[in-house]
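A single protein chain has been omitted; all remaining protein chains appear in their positions.
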Amino acid sequence: METVFYISAAIAVLSTLMVVTRRNAVHALLYLIVSLLAVAVILFVLGGPMVAVLEVIVYAGAIMVLFVFVIIVLNIGHEAVRQERQWLRPGNWIGPALLTGVLAAELVYILAGRAAGVASGEQVSPAALGASLFGPYVLGVEMASLLLLAALVGAYHLGRRTTTRQEQGSDGIDKR
Amino acid sequence: MSWNWTMADAQALLPLMVVSAAAVVVLLVLACCRRAGVAGILPAGETPATRIGAVLTVIALAAALALLPVAGAAAPRSVTFLVIVDGYGLFFAGLLLSACIAVALLGHSYFRQETSAGGEFYVLLLLAAAGAMTLVFSRHFASFFLGLEILSVSLYALAAYNRASLAGLEAGVKYLVLAASSASFLLLGMAFVYAKTGTMDLGRLAQLLNAAPQPALVTVGLLLIMVGVGFKLALVPFHLWTADVYQGAPAAVTAFIATVSKGAMFALLMRYLVGVNFTLQYPLLAVLTAVAVGSMFVGNLLALRQENVKRLLAYSSIAQLGYLLVTLLAAGPGGRELAIRAAGGFLAAYFIATLGAFGVVSLLSSPQREAESFDDYRGLAWRHPVLAGVLAAMLLSLAGIPLTVGFIGKFYVLAAGVNANLAALVAAMVINSGIGLYYYLRLAIALFTPSRAEPPPRVAIHPAGAAVLAVLTVLLVAVGVYPQPLLRLLAAVVAL
Partner (left out) sequence: MASISVESGLILSAVLFGLGLIGVLARRNILFILLSIEIMLNAAGLAFVVAGSAWQDESPTVAASAAATEPTTSVGGYKESTVPQADGQVMFFFVLTMAAAEVSVGLALVLRMHSQAGSLDADALSRMRG
């Protein structure tokens, strides 16, 4: 288990370093996803299966997809085609692929049961986490919902096209 | 593990619940109004919708304010281990809610002609108010940082609210990048402290700090937390964003950032750091002292040569927060009561004067044009004699001239400092009050000197904004001349 932790930690640091130094936003995103996957493995090793899953779903999934979406919206035209050609070159995806491969190997190793248990002590089961969230932390969950509402309203206001009087007729669907 | 709600819990949380619920209600009402406008039931355009939003917002905030004594009947009460409702929190919640009402009315005057503004302003304002109240009532890392984030995320959108303005966009981007970075510092610091102490309870943490010097990891964690706090309070060296954001944001939002956002953060800081025996936590003491002195000097010196009124007020607010920090350092184990009273008095005075000053700026501005250069204010006494008088009074209060509420606040802080034998800090404060006097008077005098340049167009003054300024001015003078009610209130707060 210790080895798994250190290998994942090395991958996380390495890929994060690549994120910070990449020129191309898509490459950086690829490395960031690798880094997040590595952190997810670490979270699992530390006894948090549920947060590990969330790290993959929310961070590597939802949040990164938002970034991809914005990059797509911004790169219309020649530049996108050029970049498309560029990032299909093996030099660009081989790095993330290798690192992910190592993570996959770790995952197989864990799932094969040879490293049963957690590096330090016991796991927090999803049920225990849920009980905590909706037990003593229930006000925190309410506050988190307010936070998301604020983000929703803010993003709606900032992202919506400047409306003219005509457009208001079809308002309500004019957000992105 | 379950939590059983009791009526007393609900009672204590009532003001917070009203504000949060109002945000959702206003959002829904605005959506319906917009639909109705499209269908032709209501007049087209968003102006009637925003008016309804403004009215609902002010009613909700006023209702929350009125419910504070109701919540007070259940105080002091902890609702789960995240939130504590007590006299101290209620006093500051009252201060914040009053400021939010003023901001809502100023915002309504500011956006009067903007048809595309929508009503999101009020939803975001209510959410920000809920975040600020959460901060004031929080007793746990989780509620601390969630409250902070609700406040910050609402403010990103509010700072960039004018969609046509590049300066507003810059303000929003800058505020987002810096607030998010500083929040991650805060979180890392919290994690460090939690790793070493095993507690995320703020009260418990304050006890630990008082008991013994802490290991290095805790000190590092606390300093990282101070980065997040220092950013929110715009203290030196985390002040770099202040002037740009103050200048770029709509004036009403700037008033909010300068008062509610800072006041909520300071109330939280004060609640847990007041009375900590700093002699045991030397690194923290050294940092806080340096930050206080630095904020006073940097803020005042940068304000000296300002030709932009919003930036001048931004730098002045940095210095004012430096003064406020003196109360925190003056507390010590024995001076807790005096320190809280001093901080409460000073903050109330700062709120009145800052809201008033930005209120005048806001009334002279519109989404199309911010009245921010000195030229807009030169000779204001001839164009808008009443506004010029109000602004001058607010500036004199910020400078701490007797017969204004600013004098009471500053006097209190000085008394707390002298009481705690903080000679160096008191000296710095006196010197800086002198520097401050210069630039406050410079602007005040400019109001009464005839303008050489082409005078800016005369703007119509919206009655809602005028009412806010009238109330603030009356408070400014009334409390300045007869401070006893405020002092009694503060004494009652400390007792609870």
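Going in written order, the chains are labelled A and B, and every chain counts its residues from 1.
Heads up, the rule we're going with is that a contact is a pair of C-beta atoms (placed from the backbone, for glycine too) under 8 Å apart; a residue touches a chain by one contact, two chains touch by 3 or more.
Being a predicted model, the structure only gives us computed values, none of them experimental.
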**Request:** Mind listing the subunit A residues that contact the chain we can't see here?
**Result:** 1-2, 5, 9, 12-13, 16-17, 19-20, 25, 28-29, 32, 35-36, 39, 42-43, 45-48, 50-51, 54-55, 58-59, 62-63, 66-67, 69-71, 73-74, 117, 119-122, 124, 128-129, 131-133, 135-137, 140, 144, 147-148, 150-152, 154-156, 158-159, 176
**Complete:** Touching the unshown chain, subunit B contributes residues 1-4, 8, 76-78, 81, 84, 141-142, 145-146, 149, 153, 156-157, 160, 163, 166-167, 169-170, 172-174, 176-177, 180-181, 183-185, 187-188, 190-192, 194-195, 198, 200-201, 203-204, 217, 243-244, 247-248, 306-308, 311
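Keep in mind that, in the parts below, only the chains that are shown with their structure count from here on.
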**Asked** What whole-Å value do you get for the distance between subunit A and subunit B if each is reduced to the mean of its CA atoms?
**Response** 34
**Prompt:** If you look only at subunit B, which of its residues touch subunit A in the complex?
**Reply:** 1-3, 20, 23-24, 27, 31, 34-35, 37-38, 44-46, 79-83, 115-116, 118, 120, 123-124, 127-128, 130-131, 134, 142-143, 146-147, 149-150, 153-154, 156-157, 160-161, 163-164, 172
**Message:** Which stretch or stretches of subunit A touch subunit B in the complex?
**Reply:** 131-132, 135-140, 142-144, 146-147, 149-151, 153-158, 162-165, 168-169, 171-172
